[in-house]
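Read through the structure below, which is laid out as structure tokens, and then see the notes.
With one protein chain held back, the other chains of the complex are shown just where they sit.
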Amino acid sequence: MSTSLAAVIHRLGAEARQSCKGDKNSMKLLKVTLVSLVLGVPAFAQGNTNMSTPLESASALSTADIQSVSPALGRYAQEDVADSLWQRPQLSRRDRSIVTVAILIARNQTLDLSHYMNIALDSGVKPRELSEIITHLAFYAGWSNAMSAVSVAKDVFAQRRIGPDQLPAASPQLLPLNEQAEAKRVTSVQRLLGTASPGLDQYTTDPLFKDVWLRPDLSPRDRSLVTITSLMANGQVAQLSGHLNRALDNGLTQEQAGEVITQIAFYAGWPNAFSAGPVAAEVFRSRPN
Amino acid sequence: MSTSLAAVIHRLGAEARQSCKGDKNSMKLLKVTLVSLVLGVPAFAQGNTNMSTPLESASALSTADIQSVSPALGRYAQEDVADSLWQRPQLSRRDRSIVTVAILIARNQTLDLSHYMNIALDSGVKPRELSEIITHLAFYAGWSNAMSAVSVAKDVFAQRRIGPDQLPAASPQLLPLNEQAEAKRVTSVQRLLGTASPGLDQYTTDPLFKDVWLRPDLSPRDRSLVTITSLMANGQVAQLSGHLNRALDNGLTQEQAGEVITQIAFYAGWPNAFSAGPVAAEVFRSRPN
Partner (left out) sequence: MSTSLAAVIHRLGAEARQSCKGDKNSMKLLKVTLVSLVLGVPAFAQGNTNMSTPLESASALSTADIQSVSPALGRYAQEDVADSLWQRPQLSRRDRSIVTVAILIARNQTLDLSHYMNIALDSGVKPRELSEIITHLAFYAGWSNAMSAVSVAKDVFAQRRIGPDQLPAASPQLLPLNEQAEAKRVTSVQRLLGTASPGLDQYTTDPLFKDVWLRPDLSPRDRSLVTITSLMANGQVAQLSGHLNRALDNGLTQEQAGEVITQIAFYAGWPNAFSAGPVAAEVFRSRPN
């Protein structure tokens, strides 16, 4: 999408906002409709995952609210987050929105979660993928984090009329297990835990690695993206090296992984980015390029 | 309690749910009453701390809400959490509910807190114990985490008509101090901190170790259970080894401690369980069995 087209969309959005005193969703609908008319195509077609449309807003809070407390934050939101970070080519807008949603769920931050779930769905993330991201994070970020995400997502899905037919099955046909990688994993867990927690052993094998990781509606590469994001977002560097290697094995590039750290800096704070950075540097050095 | 009896209770609960369109609490009351009639005894008698009644629900969210976002999570909630994890004999239902409530308070997650406080009180945790758990976590998880827990517990207590007579005194007769363990603790703190923070020195001695830990309405074993849970729930492994040794000295078994890690996996996420696991393995190895 060209820059001038993005400008047209931006202007249409502004006009819609001016003329329409309805709620935010009806404005968004109007905007999307206008854009569709102009383009003569569905605005958010499936393959369109690398749009450079400016991020309209970095928060569910209005710019006026942000500026009533910190004019500086209003400026950073525009200059550094919306117009710079979200435009960087190292990570597609789709991937960036997955990372951002995963950060918020992993840190149990619901204020902006609906906002960024909508951005994700507008950026090519499919409802079934968002559903799987929440399921995956129930295991990596904790059951209650997933429940908070469910309580937000159910309203987002209802507003967008996303029904059961667009969700993954409870028990789909699973992807084949990589027996070799699984054997290596079991050995590594054995070495770490010994007999300290038989229950952890058991549930890590099933459901985590013989069920959750094999569910087909989120690719292994995207599962890895969500996993390393969750670890970085909470400063859990002890498991990062193993999962970062798995992510690179699953098809994430080093450039993308490095850019996840950049997104972490803004959305999970600089210290978490600086805890993740040296681990990534070491993993990158250790691999044939 | 036998499995068939659990089935009867479960069915009565289902019937109560069918016939009664009132709120959740009146349904629960009806269910408890029916159970009491069948058994001819108060349903939740004091000693009855190891019930194998199926966990009715793993969240305050309804199954329908969970499935409207993730049918898979609905399945895991039933198959892995309610019917499997909560039925494991390595940890009593009472202890498991203490661990779960402590996880939620330590991580400041209020969405399901009322739900699990009710499960705890239904599983043999006494109101004065729940009060002490919150008090204890004010020190181990932070003042504001305790305030959030208070804001939830006050409504739970009000609904269950738990008044001041069931709460611990502000200044009860304290348990005797183990002078030897305390001397060892002071030496260890001295070695860690030197003169860096005299205030931390002072308040760690009093009120923390000469007051909070000696309060009689929560046993030292349960205080240790809450403490190691809080540390694991937030990935604070630096203090875990010392407190895990104290927990085992206070009567927690290695099997129970290992099962706390299993509960951590589900309710605080796999990475926190895998950070705690190797510490526990090392502590277990270092002790005569």
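Labels for the chains are A and B, by order of writing; each one numbers its residues from 1.
Criterion: a contact is a pair of C-beta atoms (placed from the backbone, for glycine too) under 8 Å apart; a residue touches a chain by one contact, two chains touch by 3 or more.
Computed from a predicted structure; not experimentally measured.
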Pick from B:82, B:150 or B:186: which residue touches the chain that isn't shown? B:150
I'm checking contacts with the chain that's been left out. Which of A:164, A:251 or A:278 qualifies? A:278
Missing-chain contacts mapped onto chain A: 58-61, 65-76, 79-81, 85, 88, 90, 103-104, 107-109, 111-112, 235, 254, 258-259, 261-262, 265-275, 277-278, 280-281, 284-285
Which chain B residues would touch the chain omitted from the figure, given the whole complex? 108, 131-132, 134-135, 138-151, 153-154, 157-158, 164, 167-171, 192-200, 203-204, 207-208, 215, 230-231, 234-236, 238-239
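Methods note: only the chains that are shown with their structure count from here on.
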With chain centres taken as the means of their Cα atoms, state the distance from chain A to chain B in Å. 32
